[in-house]
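Of the protein chains in this complex, one is absent; all others appear in place.
Order of writing sets the chain letters: A and B. Residues in each chain are counted from 1.
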Amino acid sequence: MKPKLLLAAGALGVASLIAVGGVSSASADTDYIAKYGIKADVPGMCSYSSIDAKDYTGHEITILTHAVPVMGEPAALHSKQFAELTGGTVNVVHAPFGELYQKVMIPFQTGQHVYDVVYGGSYWIGDWAPHLAPVPQKYLDLAEMKDATAAYQGVASWRGERLQYTVDGDRHYFKYVRPPFEDAENQAKFKAQYGRDLEVPTTWEEYAEVATFFNGWDWDGDGELEYGSTEIVQRDNIAFSNFITRVAAYAKNPNVTGGFWFDLDTMTPQVNNPGFVKGLEMWMAALEYMPPGGINFGIAEEIFSWGGGQSLMSVTWDDAFIQAMQEDSPIRNKILVGTKYGASMGSNKVWNRVTNKWDEFETPSVAPYVAWGWGAGVSKYSQEQEMAFDWFCFFSNYANTNHDLLIGRFGVNPFRTSHMDPAYWEKEAGWNNDVAVSYTNMLKSMDTSTNRVFDLRVPGVNQYYTAMMASVSKAMAGEMSAQAALDEVAAEWSRITERIGVDVVREAYKNVVALEDNVPLSAVK
Amino acid sequence: MRGARVNLYSGLKYGALIIWAVFVVAPFLWALSTSFKSDNGVTGGATYIPFLEYEPSLEGWAALFRDTSSGGISMQGPYLASLIVSIVSSGIALTLGTLAAYGLSRFTFRAGPLRNSDITFFFISQRIMPPAILAIPYFLLLQFTGLLDTHVGLILVYVAMLLPIVVWVMVDFFNTVPTELDEAAMIDGCNPIQAFYRIILPNCAPGLVVAGLLCIIFSWSEFFFALTLSFAKVQMLPPTIVILNSNKVPWWSLSASALVSVVPLVIVAFFLERYLSRGNLAGIIRE
Partner (left out) sequence: MIDSRYKHIFLFPALLVLVAIIIFPLIYTVRLSFSGWDINRPGLDSVGWANYARALVDGGFWNSMGTLYQMVFFCVLFEYTLGFGLALLLWKQVKAGRFFRLLFIIPMCVTPVVMAVVWKTIFHETLGPLNDILNWFGIAGVPWLSEATPAFISIVLVDVWQWTSLMFILLLAGLMSLPKEPYEAAQIDGAGPIRTFVHVTFPLMAPITIGALVIRLIESSKLMETIYAMTSAGPGSATETTSYLLYIRSLREFQIGYTASLSMIYLVILIIALALFAKLLSRALIGRSEART
């Protein structure tokens, strides 16, 4: 009797243990979704459950990231989650964008180890390269990593090594409010005034006409005045990116290789060639059709302005678009992106710096700008590299990225092929089909374009850009002509190159030329 | 006739005072009103009166102490850090500076052709240095002594910044205290040190208070070194607020944090006014 009872009790005990174990593992999985607000925990090395299984108690890492909310909030959020899951300590330090560079460089240069993970503009890679730890192969083999498009993998690499962990992908593209273009009355008036049909512009000249037409009156009936275009012009903010967008179509020639910023052979700066000058002149004239105070707009103003329906068009970052597609936006689902020829405005004439003539293009040539985006890496002086890379892995796992992409203010923008599927945006974000298709087509077009422009990712880039924008902003303020301003820039750039070392800059610039000319680094002589 | 003229003059006088008072208070009122706004109260144009022109919300205030992982500012750490650093550095500067000021006031010093007034001028002229010049050397100095990114390091830097102020205030204050007091004390057998803290110091309360309050103001409000010499462990208040100016500027939490950060200073102002109005600054600015 007793042994049987014992056996039965034992069996019951074991059975209940199994049952409880089974129940708890099932609820642990659902816990992530309920607890952390993600849609699904995609299995993999970096999934919630995998990270949960790791134990970093007693370990500590320090992350330097941007201010809340752009990149700062998701970094803080995922740090908190990571700490909870692994028991480790994650300190998050925030800095304004203008301070990020030196907060990272000073410790790097003086050998002081302060941060394990650093965030910044990915275009600083030239300066940061000697101090970052290459991403270990096991992370490069991850599905999430391989899913990143070639362009963004390239942007994260330096001299063939992957130094930045891909967490974001940025771009500049054309976006516009649709209904005014389709309004019959507008079409009639436009035709009367300009002698051609009102169409979505494909060149900067057309852009100027359309923007001027729609500038300074209330075309959406909300009782407020609207304007033609919102751009980022404020010096010391990230206006340099808008400058690049403006000059790209005129200065990046699909038939010319060997350097957009410099002639790789002679390292002569190209910033004052007629292509650049024309772009700047068009930008100076554009102030006429920007909202009041437009010359002082930083990215915050641009996001609120275009995202709030204050202007018809904009050629800048993703953020304003995502903002405009949020639930409470007045222009949600009334906007589209890209032109029929590409992601940005093109030009029928492009300067050829080799023949010193303008090349004519029947179909406008488009030169989309693969803007720098957030670059982040692990310091090679870190004592906790494994934990740091796991942190990255967790930050950009499928579940988290899919969550972050939908929140405009997070600043996380598409960089994976899987993000270029319109179904994701329709289903997860509630976008209309035409908007989703327009957006993903634009993403794909940028990915497949062979005439792209990249940042000047060389050591000392801040000096180059600061010099550039100091003079450009003077031209924008009307203090000097475009040619004079850019001549000033070219002269200063030559001096900077001298100071840093012509060979150092040339070697670095080869990495950029490889991206510009769509060839591997070894093919750049 | 005379009465009318006096009334006109009076009216103008109060008018001018009120205009300036409005100018002084305006930014605070604007910040107060804005701290209760949210998107709709800002993006449509300037609004002033809650409920009438915009729907008030507590978001600005709620964000102050919320963690950054949920989009807040997490102000309590930097607030405390600023409080401690200010008080400690002011205390140290006050001690060292008052000692030095007393010495400069009572004794003759000589270093070649340089005398007391030159040494005093030396102290005061340290204020000419723009912080931007000192950022890199301070960084290296603190790194060399292992004090980088520590509160102690920042306190050290602040003490150097505040000493000139203390010396400036206290030298002239001591100059107005008659030397008969300490002479009498020393005749009674005290050495100068005892004379100092037994007899003179108790009489200096007003000067000390003024110098101390000025120290608190300057160290609490210090921005540049707080920004450039802090990396991970040290987070001070002014940079934490200015950082909000970075990207999507949230006017409401910006205003709320600005108001909260200046509250202690307004209290300081109250005490400062009380002491200054006793005419205690009389000798201070005669250089």
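Keep in mind that, in the parts below, a contact is a pair of C-beta atoms (placed from the backbone, for glycine too) under 8 Å apart; a residue touches a chain by one contact, two chains touch by 3 or more.
Being a predicted model, the structure only gives us computed values, none of them experimental.
Shown as candidates are B:S38, B:S57, B:T150 or B:N245; the residue that touches the absent chain is B:N245. Listed residues A:P136, A:G160 or A:G293: the one in touch with the omitted chain is A:G293.
Check A:Q109, A:N255 or A:T355 against the missing chain and you find that the one touching it is A:Q109.
Where subunit A meets the omitted chain, the residues involved are 98, 101-102, 105, 109-110, 127, 234-237, 291-296, 459-460, 462-463, 466, 470, 473-474, 476-477, 479, 499-501, 504. The set of subunit B residues touching the chain not shown comprises 13-14, 16-17, 20-21, 23-27, 30-31, 34, 42-43, 45-46, 48, 96-97, 99-100, 102-104, 106-109, 116-117, 119, 123, 125-138, 140-141, 156-157, 159-160, 163, 167, 191-193, 196, 217, 220-221, 223-224, 228, 237-238, 241-242, 244-245, 249, 251, 254-255, 257-258, 261-262, 265-266, 268-270, 272-273, 276-277, 279-287.
FYI, only the chains that are shown with their structure count from here on.
In whole angstrom, the spacing between the mean C-alpha positions of subunit A and subunit B is 41.
Those residues of subunit A that touch subunit B in the complex are listed here as 62, 64, 66-70, 72-73, 76-77, 79-80, 91-99, 102-103, 106-107, 110, 112, 114-115, 224, 299-300, 303-304, 308, 328, 409, 411. By the touch criterion stated above, subunit B contacts subunit A in their complex at residues 39, 43-44, 67-73, 139-140, 143, 148-149, 227-228, 231-232, 235, 242-249.
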